[in-house]
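Yeah, one chain of the complex is gone here, protein chain that is, but the others are all in their spots.
Per-chain numbering from 1; labels A, B and C assigned in written order.
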Amino acid sequence: MTYEIRGIVKKARQVEALGYSITWENIGDPIQKHNHVPDWMKTIIADLLKEDKTYGYADSKGVLETRQFLAELNNKQNGAQITAEDILFFNGLGDAIAKLYQFLIPTARIIGPSPAYSTHSSAEAAHANTAPITYKLDPDNQWLPDMEDLYLKVKYNPAIVGILLINPDNPTGMVYPKEVLEGFVKIAEEFNLLLIVDEIYQNITYNGITSVPLSEVIGDRPAISLKGISKEFPWPGARCGWMEFYNRESSQEFSKFCQTLENAKMIEVCATILPQLAIPKIMTHPEYHSCRQKANAAIGKRSDWMAEILGDIPGIKFNPTQGAFYNTIVFDEYLLTPTQSLSIEDPKLQALLDTWLVGSEMPLDKRFVYYLLAAEQICVVPISSFCSDLRGFRVTLLEEKEEVFKDTFRRLGKAIGSYLKSSEVK
Amino acid sequence: MTYEIRGIVKKARQVEALGYSITWENIGDPIQKHNHVPDWMKTIIADLLKEDKTYGYADSKGVLETRQFLAELNNKQNGAQITAEDILFFNGLGDAIAKLYQFLIPTARIIGPSPAYSTHSSAEAAHANTAPITYKLDPDNQWLPDMEDLYLKVKYNPAIVGILLINPDNPTGMVYPKEVLEGFVKIAEEFNLLLIVDEIYQNITYNGITSVPLSEVIGDRPAISLKGISKEFPWPGARCGWMEFYNRESSQEFSKFCQTLENAKMIEVCATILPQLAIPKIMTHPEYHSCRQKANAAIGKRSDWMAEILGDIPGIKFNPTQGAFYNTIVFDEYLLTPTQSLSIEDPKLQALLDTWLVGSEMPLDKRFVYYLLAAEQICVVPISSFCSDLRGFRVTLLEEKEEVFKDTFRRLGKAIGSYLKSSEVK
Amino acid sequence: MTYEIRGIVKKARQVEALGYSITWENIGDPIQKHNHVPDWMKTIIADLLKEDKTYGYADSKGVLETRQFLAELNNKQNGAQITAEDILFFNGLGDAIAKLYQFLIPTARIIGPSPAYSTHSSAEAAHANTAPITYKLDPDNQWLPDMEDLYLKVKYNPAIVGILLINPDNPTGMVYPKEVLEGFVKIAEEFNLLLIVDEIYQNITYNGITSVPLSEVIGDRPAISLKGISKEFPWPGARCGWMEFYNRESSQEFSKFCQTLENAKMIEVCATILPQLAIPKIMTHPEYHSCRQKANAAIGKRSDWMAEILGDIPGIKFNPTQGAFYNTIVFDEYLLTPTQSLSIEDPKLQALLDTWLVGSEMPLDKRFVYYLLAAEQICVVPISSFCSDLRGFRVTLLEEKEEVFKDTFRRLGKAIGSYLKSSEVK
Partner (left out) sequence: MTYEIRGIVKKARQVEALGYSITWENIGDPIQKHNHVPDWMKTIIADLLKEDKTYGYADSKGVLETRQFLAELNNKQNGAQITAEDILFFNGLGDAIAKLYQFLIPTARIIGPSPAYSTHSSAEAAHANTAPITYKLDPDNQWLPDMEDLYLKVKYNPAIVGILLINPDNPTGMVYPKEVLEGFVKIAEEFNLLLIVDEIYQNITYNGITSVPLSEVIGDRPAISLKGISKEFPWPGARCGWMEFYNRESSQEFSKFCQTLENAKMIEVCATILPQLAIPKIMTHPEYHSCRQKANAAIGKRSDWMAEILGDIPGIKFNPTQGAFYNTIVFDEYLLTPTQSLSIEDPKLQALLDTWLVGSEMPLDKRFVYYLLAAEQICVVPISSFCSDLRGFRVTLLEEKEEVFKDTFRRLGKAIGSYLKSSEVK
């Protein structure tokens, strides 16, 4: 198990130690990128901390009022209806994901997207004690899922009991059209599968696109939606995420699985209470929606800028994003070689880079990422770390300062060009 | 896996639904028992929330400054010395415990106390896929561990690779004398074992007793201490606990195990940041120690009151406590029978109780606990739920209101008497 | 794990106990069906037993001379070449099959035919701790494998590391044409799979058909052939079978797996020596081939008789066989109902049958098999016991006495008709 989003930080810290400042593009932390938490939100949270009960334990499943609030929020969408009993809080989505796969029986497999947010694929692989099973997201088709690939894999592999989708997607920024979501439901129906959807970026869409929640199209199929506030408020440090169980009673196995997850959580007593108490207050605040819209619009604008800067660079596949705040850029096949390079003037930096490259059989995109880090001090994550055979890297759309943002991607674009050209015979 | 501390709540809620109010003695939540979080502490936390960075992600292992602070705190005790790198933050101790056992190989066993805080024993049993292995805490010897029992079990069971101790202990309130701790270290040395100590109640001792930290006596043996702020600040809702690795490099296996735990945490990104940021500020606040002392003194006084009220009741073993805020009271052997009862006037309550008792082969202390809940609306936890063959129950010493506290235990004492007598032939 | 070929015997014994004599069609034991072991063969074996060394241990892998003999026998076919070191003896094929799957890692799966000889599918399922993975043999296409089904299942299930084929096939009697075998090899090549072939019936073909050994078409792919003398000599009671490893050094994993199997066998010291000593003497005896040919011709003639008797019965799919000595007859889909019956005059037999049928949700072919056993005292095995969703039964072509043979299948044919008609509305 590796987690390159965090693992790359060690390398970047070594560059910092040589006196350079890093442009962090490895992690989706809005706070780090100068996104401000609005004052009214801070006030709500600070006020909660005046009450003693904020410091105590919550119910094992989570604060009842908050679960009721979230159930109603879901129910307004007129899809699958739930009650507070169908919601289970965790210490962030990472915790929810870890438990989700840990408590499946080892021979039951969940197929997920490739590339995929690696917390999912690592946890699924660990539970099965073997490699993850994936369906393709297609960079030549706006990163939409290859539904035929999914259909055939599900049809011909009886070990698969469920499908994971991430919508909006991390790391590609793609948002599933309703028709595609319905396609997933249809496959789940035909093969009697559980659907798991990671909807943590559900309210982060822009440039005219909105995300259809799975609950709207799920009908009476069993499903689990994973949600959280890390990205949306944004409050990643709160470690607050939850599961919503749709149609919990639609099958005995699913019902039992939900119960197992509740028991597992109970052993650990409960999840963080402060963010739970804050959720209804923040989400019903008059400025909440406009705040989110403003933030979304800003991401949308950055998406446009990125398209302008990177859209026409030869040798890569670039897709403009519609949701979340990542973009995954992949190199055209066969363009990367193990001899390409970027020029680095500082001999200390070059020496450091050499230690990273020595004797290793790394994927070729990781090699590019190392060069980029050494030459431009831009820290991105290779796409081979996202359970993918493609070669590319993930960047974020979070930098609040326009000039910093544009400068970063101009430098990145130039670096791509130089790197690819460096292998050409002159 | 069951977790009766939380499981009993369902039964109590049914009593509430009949219009009764419950005296909650099931869980160690100081906040619920009217313990106030001091204003200066609230101010520190509220101030932190004014800064944006409080909302972002922390380092995977935890906030560096806080880990440095805690390392120094430990190092002042002049025992095993650590650095920030030897500390790993989790989302509460429940999370730390779950990971600790999950990532041991299945055939490697940790022997723990009986009775035991069930989060430990359940997680250990789940990892090994069989029953927990335990050493006895002796109610006839102030709940001190039966070191010969431990020695022989370790000597004659090669599967055991480590020993868990909880100090101060939950659920017995016992504090290990230094000599006993040294006895554990000696056994660990003789049989080359890892020591794991749950020290979450380390600073909650009273009536002249203090708790010796394991790091003071561990020497150069590998050990893990589990700590947290839930009980001490108290701030259970924060879900903030950590591991301290002592002598991480003293054995290759231990070193590798620590690395595995760090990787596992990294996959889940990081732990809650707010409490981590608060720790150094709170622990260095001038009022911090006096606050804790006052709270400890109050628990100590309640311990005395409890001894006065319950100390001489025939048919039970009562030990005054020295630390944490629980007492475990066990019935003399063979005194419980499946026909004892408490009189209940409300026929609705009686009918409810009957549904709990029907057709089940429950341990006899659980039966008493149900009667107590129905007859007196006092909610305690049977000791058979703490991985023990003894029969009794755990109560807390947390109720801040003197009259409520005394009244609760007077009623409890009376109920014990009536229950035991009810089986006598008249 | 069940093994209906033997399990059905218990039911048949109950019928015997009522005074009836059973026509045993459940098991492929030529001896039971009056097949004689030729005198020259008996003499060879009896002579061997005059020497003391026949009573001692063999080499762990098997008698060296015999392994050399069998290696040469294989090498003459001009396919994959092997040496004595590539042969490993077991106590019958059942033992070889059990070890084969037991020593694969649990997440590595072997896809096998459906219907399948259940010793394979049970052992594979036990090793993986879940249901077997199968490709279809098609009763509408002479029981040939559905190669597209196989291709897609292999392509879309990365857990599959090998393919099992049984040639000639048990329970269908189908013999793979060379083109089909080459198709298997091609798939193995494309997806880098191990081929496992059960060739125990390799020399039992008739009516102009011969069986192509896998070694002839395997090229340089890793493969294991399972062979034995139980059916061919016939000497099932000897418990003597062996593995031939083809291209043992073609991959590191395969090489290691072969070594693991050898080690596993060594722990059990060695396999039965008498049949091993007999093999070269018997197989090089001048009468050996003519003996086998005569026996094959007899089976071929019975295959014709069976086709005459059963070939045109409506409601079933009948395929004439080409090898081995079984035929699998399946009912047309949806023709079986849970209310069909055969008339049984003896009330004791009816009462016995009723006890078998009561309260159970058995596959509908098992229901037919029970009726057939009670009404006609013919003991066959339901095809649902052969890892198949089809509904039918397996019979043998072994009965040496022509009249007994014909009478059995005439009674069987009549019973099929009556049973199917019994549900028609009159």
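Rule of thumb we're sticking to: a residue touches a chain if its C-beta (ideal position, glycine included) is under 8 Å from a C-beta of that chain, and two chains touch if they have at least 3 such contacts.
Remember, it's a predicted structure, so these values are computed and weren't measured experimentally.
Hidden chain, full complex: it touches shown chains B, C. Screening C:Gln14, C:Thr54, C:Asn75 or C:Thr210 against the full complex identifies C:Thr54 as the residue touching the chain left out.
Touch with the chain that is not drawn comes from one residue among C:Asp140, C:Glu179, C:Glu268 or C:Asp312, which is C:Glu268.
Residues 1-3, 6-7, 27, 29-32, 35-37, 42, 45-46, 49-50, 52-58, 60, 91-92, 94-95, 97-98, 102, 118-119, 122-123, 233-239, 263-264, 266-274 are the ones on chain C that touch the missing chain. Against the chain not displayed here, chain B makes contact via residues 106-107, 128-131, 133, 152-153, 155-159.
Operating definition for what follows: only the chains that are shown with their structure count from here on.
Centroid analysis (C-alpha atoms only) places C farthest from chain B. One simple way to say how far apart two chains are is to compare their mean CA positions; for chain A and chain C this gives 51 Å.
Look at where the CA atoms of chain B average out and do the same for chain C: the two points lie 60 Å apart. The distance from the centre of chain A to the centre of chain B, each centre being the mean of the chain's C-alpha atoms, comes to 36 Å.
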